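A single structure is presented below for examination.
Here the complex is missing a single protein chain, while all its other protein chains stay put.
First chain written, first letter: the chains are A and B, and each begins at residue 1.
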Amino acid sequence: MTAAAEALRQPTSAQPGSLRANLRLFWLGGLISYRALFNWARPSIYIPTLIGAPTFQILFFAALGSYATGIDAEFFAIGNAVQVSAMSGIYGMTMAIANERWFGTLHALLATPASRWAIFGGRFIPFIANGLLVSVYGFAISWIFLGVELRAEALGVVALGLLATVFSCSAIGAVQGGLSMRLRDGLFGANLLVFLFLLFCGVNIPLEVLPGWMQAVSQVLPFTHGLQAVRAAVDGAGLDQVGGLIAIEFGIGAFYAVLAFGLFSFLERSARQNATLDVR
Amino acid sequence: MDGLRRNARLVWRVWVFTMRSFLASEFFILTAILQPVIFASIAFFLFQAGGDAAGEHTLLWAALGTGMMGVWSTTLFGCGGAIQWHRWEGTLELLVAAPSRYDMVLLGQTLGASTFGFYSIVATIAWGMVLFGMPLNADFPLLLPVALAVAILSLGCLGMLLATSFVLYRHANALSNLLEYPIWIVTGMIVPLAVLPGWLGPISWVLSPTWAMEAIRGSAIGSEPPWLAMVLCVALAVVYYLIARRVLRFVLDKARRDATLALA
Partner (left out) sequence: MTISPEPTPAIEALDLVRTYRTHTGVIRRRPLNVEAVKGVSFQVRPGELFGLLGPNGAGKTTTIKMLITLLLPTSGTARVMGHDVVNETTEVRKRIGYVFGGDRGLYDRVSALDNLRYFAELYGVDPGEQKQRIAALLDLVGLTGRENEKVEGYSRGMRQRLHVARGLLHDPEVVFLDEPSIGLDPVGARELRGTIRDMVDAGKTVLLTTHYMFEADALCDRIAVINDGRIVALGTGADLKGAVANRTIVEIETFGVAPEAVDALRADPEVIAVNMEERDQSQILLVQSERGTHITPRLLSRLGETRVGKVVGREPTLEDAYVHLIATTSETDGTAARAAAVSV
């Protein structure tokens, strides 16, 4: 027997589906997927796209908003500082899922016994972290250029509000990722979503100004409640006052996350039925 | 004379071809129509909420401004990656080796992109009229087509300059992402330069979108015909074209020397 065969004879223990395996897949696997699938993971792209562009977005809407409505620039700065996390959450999650198709790795992935929750759940974490980072950066820009101040006592509540918002935004990004497995151009939908978030959700336009149906739609989208909480917290509101809004935002995120997983399950089942995995 | 006619035909052919390929692209439908319309909605709501902050032609101002923003986006994304796209497709070598002048091909492409961008203005105006009750009138209607023509020309040439400069940067698309908002701000498309910091002024003067916006806006809602703006559009177009040609020659020579014409 060759040395190679000898080496292959050494048994390996593998316990897919155990709690330990799932946790490792969730955290470590999530991180590897982030580097493997996120188109912008390189600094040469990351910096212009997730740092450069958001800077100017905040400045643009601060200028436009305050010129058009007379409302203080801070309103628009905060709205956009939070909204810029949408790019990480939505584009990122879309790429994290749709790029499996691009690389042709989906077969290999689905042929493993790994828990689908662990696989896709783990992909959220790096993008949530990324989104938080981009938002924090947005606040920094707002402070430097527009004098938007964040009191130290408010930081905790603002951070919590941000976390809820970034989570729900990533969740809707995951839904978009699932849809893009079947539709031809996933990034089209992702782009559209990001623009729509500028219009709805009280990011640039105060909710009261929007027509009724748009307000209703905003209520079921990410950002709306989390943003309200963040705005209030910047103005000095405490957790007792905005906790409810933050909880609703987490709830909305959970809803979209469950929707996303339902979609993935459906897609996998449908692929086994109809061989749709092979359609590029 | 014959050479000029041949070049003009080449540019025209590429122009038309480029426009047709944009029509088939979902991405450009998004950039030239959906994105401006969404931004127009944002602007309409904001201006309406603010009452008379911007004056009596508020909505038309907003429509033209957001439309022009769309023109810029389309020009930027359509041109920024033009050379890089050819490289990827493997056609750059063929184009450079062909007897026709590559700079004419590039010009046709960039003009096609900026022309296509003008769907944005049509879209935002239509949107404003249908959904926000915007009245449509132009103070100097005969000048409008002229304004549009010089705007297309000046933006197309700026696009050519972008294309030749971006090719040196591997991730041109990332740079394109970066240049959208700043230009919207600096050229005073929707927030008038008057309310922005003074030092932005000189920067805006060398950018043709500033004058293109002035020309179009002036024809529609200006108090006097925008002759200066139109002349400056044309002047800048010529300057951009000449610089772009120089840069292109340098870039292609470098690529031929470094054997990178074919590399993606």
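Note that a residue touches a chain if its C-beta (ideal position, glycine included) is under 8 Å from a C-beta of that chain, and two chains touch if they have at least 3 such contacts.
Source: prediction; values computed, not measured.
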| item | value |
| --- | --- |
| Chains on display which the left-out chain touches in the complete complex | A |
| Among A:29, A:186 or A:202, the residue in touch with the chain that has been omitted | A:29 |
| Touching residues (missing chain, whole complex) on chain A | 1-2, 4-18, 20-21, 24-25, 28-29, 32-33, 35-37, 41, 103-105, 107-114, 119, 271-275, 277 |
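One rule holds for everything that comes next: only the chains that are shown with their structure count from here on.
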| item | value |
| --- | --- |
| Averaged-CA centre spacing for the pair chain B and chain A, given as whole angstrom | 32 |
| Contact footprint of chain A on chain B as seen in their complex | 26-27, 30, 34-35, 38-39, 41-43, 45-50, 53-54, 170-171, 173-175, 177-178, 180-182, 184-185, 190-192, 195-196 |
| List of chain A residues in touch with chain B within their complex | 40, 42, 44-45, 48-49, 52-53, 56-57, 59-60, 63-65, 67-71, 184-185, 187-188, 191-192, 195-196, 198-199, 204-206, 209-210 |
